[in-house]
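Just one protein chain is left out here, and the rest sit where they should.
This part shows chain A:
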Amino acid sequence: MFKLKLTALGHPNPESFNCEDEKEYRSVVLWLEDQKIRHYKIEDREGLRNIDADSWKEAYDLYQKDLVSPVSDGSPNEQLNWLLSYAVRLEFADNVTKYKDAKIEQPKQAAPNVVSSNPLDNLNFSSPAFVNGVERVCALTGVGPHIDPKLRLAAVAKILKTSPHPDCPRTEVSVVQQPADVLKLLFIQDLRDLQTKINEALVAVQSVTADPRTDTSLGRVGR
């Protein structure tokens, strides 16, 4: 947690920081004030500097109030998160010109990443392969011609949603059938996993509720 922000601020060991540890938490707060935020004069930082003292908590609360932190009533994690963000903001404001260039670089990196994760976003809708594919699916579903292949694809989607799937002609069977079969098998595998989890949950509940009893004195054989 907080690794990115601590790294950005140049904290000596952002990897190993554990925000659950009270002592580490306090020292990071002190480090932020000493190195980055510098809201108090050096002599006024005494309260925060007494990391081991019980009075530190009070000093911290006061510190947050002085900074007008909006999350001063929140959990320690939220409080620290805000402090870190605040420090980052100050750091940025100090060196606007330096960071402005870096900013443009980052989205450039991120953009191709998003696209490559979903191949469908990469489709070239005007490529001959796409147009041919749409042509074939349209022939199977009986969708008429239109200049825009995207519009025809939308029509196919509508048909598949509203009416039962049309039978495909013999010659196309393996083209459509094989991928469909693979999808079905993968689906069944997922379903089995889900059912197994459901059964495990039921058994877990049974260990609490189950108490099967019989009472043979109640039994009576009929005529």
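As a convention for this text, a residue touches a chain if its C-beta (ideal position, glycine included) is under 8 Å from a C-beta of that chain, and two chains touch if they have at least 3 such contacts; residues count from 1.
Note that in this section contacts and distances are computed from a predicted model.
Asker: Given the choices "Ubiquitin-like protease family profile domain-containing protein", "RNA-splicing ligase RtcB homolog", "LSM complex subunit LSm2" or "Proteasome subunit alpha type", state the protein name listed in UniProt for the chain not shown.
Answerer: Answer from the record: the omitted chain is "RNA-splicing ligase RtcB homolog".
Asker: Could you tell me which of A:L4, A:L123 or A:L191 touches the chain that is not displayed?
Answerer: A:L191
Asker: Taking the entire complex into account, which one of A:V68, A:A93 or A:L218 touches the absent chain?
Answerer: Selected residue, touching the omitted chain: A:L218.
Asker: Spell out the interface residues on chain A facing the chain that's missing from view.
Answerer: Residues 163-164, 184, 188, 191-192, 195, 198-200, 202-203, 205-206, 209-216, 218-223 of chain A touch the chain absent from view.
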